[in-house]
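The complex appears here without one of its protein chains, the remainder shown in place.
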Amino acid sequence: MFDLVKELTGAFGVAGNEENIREVIKNKIQNVLDEVYVDTLGNLIGVKRGNGKKIMVAAHMDEIGVMANFIDEKGYIRFSSIGWVSPFYALGQKVKFKNGTIGAVFYEEKLDEMKNLKLSKMYIDIGAASRAEAEKKVSIGDTAAFVGEAVQEGDMIISKALDDRSGCAVVIETIKNLPKTENEIYFVFTVQEELGLRGAKTAAYGIKPDIAIAVDVTLTGDKPESKPMEVKCGAGPAIKIKDRSVICHPEIKKLLEDCAKRLNIPYQFEILEEGGSDPGAIHLTAGGIPSGAISIPCRYVHSPVETANINDLKHAVMLLRESLV
Amino acid sequence: MLLKELTELNGISGNEDAVREYIKNKVSEMNLECKTDSIGNVIVHKKGSSSDYKIMLSAHMDEIGFIVTGYGENGTLKFKTVGGIDERILPGKRVVIGNSKIPGVIGCKPIHMQEREERGINIKLKSLYIDIGAEKKEEAEKLAPLGDYISFHSEYVEFGEECVKAKALDDRVGCAVLIEMLKGQYEFDLYACFTVQEEVGLRGSEVAAYNVNPDIALIIEGTTCSDVPEVDKQDYSTLLGEGAALTIMDRTSYADKNLVRLIYDLSKKYGIKVQFKQTTTGGNDAGKIQRSRSGVKVASISVPCRYIHSPVSVMSKRDYESCKEIVSLALREMSRNTDYIQTIKNGGTVDV
Partner (left out) sequence: MECISVLKELSVHTAVSGYEKSMADYIKESFGKDCDSVEEDRFYNVIGIKKGNKSNKKIMITAHYDEIGFLVSGIDEKGFLRFTSVGGIDPKILLAQEVIVHGRSDLLGIIGAKPPHLLKPEEAKKAVKMGELRIDMGMTPEKVREQVSIGDLITFKAVPFELQGKKLSSKTLDNRCGVTSLIEILKELRPFKFDSDIYVVATTQEEVGLTGVEIASYNLQPDIAIVIDACHGDIPDAPKGEAYALGKGPAVAIGPNLHPKLTKKVIEIAKSENIPYQIDIERGDTGTEAWATQVSRSGIPTILLSIPVRYMHTTVETVHANDIENTAKLAARFIVKAETEMEELLCF
């Protein structure tokens, strides 16, 4: 499992630029499923045919990042965020453009107080001495992701982009160990989740499933002086009850809870007070699709050091697999 | 002149009637058929020679403005904004109210009467009012009933070097470009959609895109141009006079990269000035169109407008010409090589 997570988190896929990660995943599922295709917005969709219920499984393959939007005479790059990027998390980090160019992220020193730090007061230094030199490597509109290779410490994985490559890993593992079922299952690796759940919406419209289950990360309340939240790393996958974008359908919540009980695996309930997820877009689509989610508890979400427990991922695979039968 | 006539019409979001009528007339002069859908979008379908593909052009007819919400005892009007307007710009502006175009001015307390602390702060929208010269509340009610729409009064004027000042350049420039494009004949089916209610949440385009269900959509817009004093260079969204702007990403959509590349490369190849919009703020109809049904390939081509959403928007005629040329070039090339459309649909890149 760790090797898979490491490979997936290492692939480039800033929202709207999912080409690399799509190829990586495609190669892994191509020969296992009945059909694999890419839709208009770039969602990767793998189908296991059947005559039963139509189930959509969604994990987003995009990650947050930055986009170059101005290069000054000295070769420094100004940028905007793609998805929610905290200036504090970004400060002092390395970012990597799609072509491999690495840059340091820093801020204008005249800033009076650190709490006023904003992305607009920050820049990327790729070591270029002039605009002309910088432009040889980076053009306006090019995107970059955090650098943060996956490592394992005990049961914990620390990496960039666990949001939501850990979900992708869970879905890929499930595809490789498909349960026997008559159900027709659409495994969708969605795009542009970080820009507003965009890929999931058009994919759900195209598929029109009977139900949908997403696999994504959620926040936790187990850190020093955390905001109160019941979810903990290592206490099993979380069954989503609500976030800012959706109240999960009671039937899906029950389905997942029953599966977890049947498997006798640890599980917990998730009420997320901030942020949305793909079910938010899916449940409203094409006349209503009952939707729910399996969430992987993850600390420091949207930083280069996202941290999750590998056992939660393994249990999530078991839970997802059972729910598809 | 098309742009002059279009910008001098009033069409606040939700009351686009005058613009719609004008466009319908123009279109029927060209012997084309048009439909008005349930929300008020005008959709002109120009049948192609082979009709294998559908390309949608979209421009919104509506503009920002105000709506009458009440009356003061002394015959003044209370109002609210429709769409995003910086309330700081309002004191002392001329407006017209309703279909009968009752003239009015936005009043506020003169500086002499302001207390010391009042002077230091902006006047809030709720303490502004419109004076139409009525003396009693009843008179005002009769002339400007509740719910009447109010627009800025501002004539189309050409000035400076190839510049234009007008209200509602956002997005009558787009409407003008669409009308020009309808003159061409194409291989694919062309749908020119003149949409409503963009300024209150991209409402019309959502419905239009659903109805048309296109393969590719080009959104023609007036966009922000912030190359003005007191703004840092890195915050310039577009530059006046540097050609039409292609959007890479904004708050509502991520344009299809291959489509944007194709349009950019074509423009360069044929020597038409073009620029990228540098900032990722703002949004337009592309956001809704891209996510219509199972997804649509979109790109936005915009004319840079300084002081957008004010009565004194400024654009360069050169940028407007560039926008027309680029859109027309893109359509012509896709008509000549319909495999471009298929390639873009399949997510591939086109080399020109």
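Just so it is clear, A and B label the chains in written order, and each chain counts residues from 1 on its own.
Assume a contact is a pair of C-beta atoms (placed from the backbone, for glycine too) under 8 Å apart; a residue touches a chain by one contact, two chains touch by 3 or more.
None of these values were measured; they are calculated from a predicted model.
**Student:** Considering all chains of the complex, which shown ones does the missing chain contact?
**Tutor:** Displayed chains contacted by the hidden chain, ordered by label: A, B.
**Student:** Of B:G133, B:G184, B:G201 or B:G348, which sits in contact with the chain we cannot see?
**Tutor:** The missing chain is touched by B:G201.
**Student:** Of the residues listed, B:L6, B:V27, B:V44 or B:V68, which one is in contact with the missing chain?
**Tutor:** B:V68
**Student:** Give the residue, chosen from A:V36, A:L117, A:M156 or A:I247, that touches the chain omitted from the document.
**Tutor:** Per the contact definition at the top, the residue touching the missing chain is A:I247.
**Student:** On chain A, what residues meet the omitted chain?
**Tutor:** Counting only chain A, the missing chain is touched by 227-230, 241-242, 247-250, 253, 268-269, 271, 273, 283-284, 286-288, 290.
**Student:** So which bits of chain B touch the chain we can't see?
**Tutor:** Counting only chain B, the missing chain is touched by 13-15, 17, 20, 36-40, 66-70, 78, 80-83, 126, 146-147, 196-197, 200-201, 203, 206-207, 210-211.
Quick note on the criterion: only the chains that are shown with their structure count from here on.
**Student:** Measure off the straight-line distance from the CA centroid of chain A to the CA centroid of chain B, and report it in whole Å.
**Tutor:** That gives a centre separation of 35 Å.
**Student:** What does chain B use to touch chain A in their complex?
**Tutor:** My answer: residues 233-236, 248-249, 254, 257, 276, 278-281, 290-291, 293-297, 345, 347.
**Student:** Can you list the residues on chain A that touch chain B in the complex?
**Tutor:** 15-17, 38-42, 67, 69-70, 72, 78, 80, 82, 120, 140-141, 192, 195, 198, 201-203, 205-206
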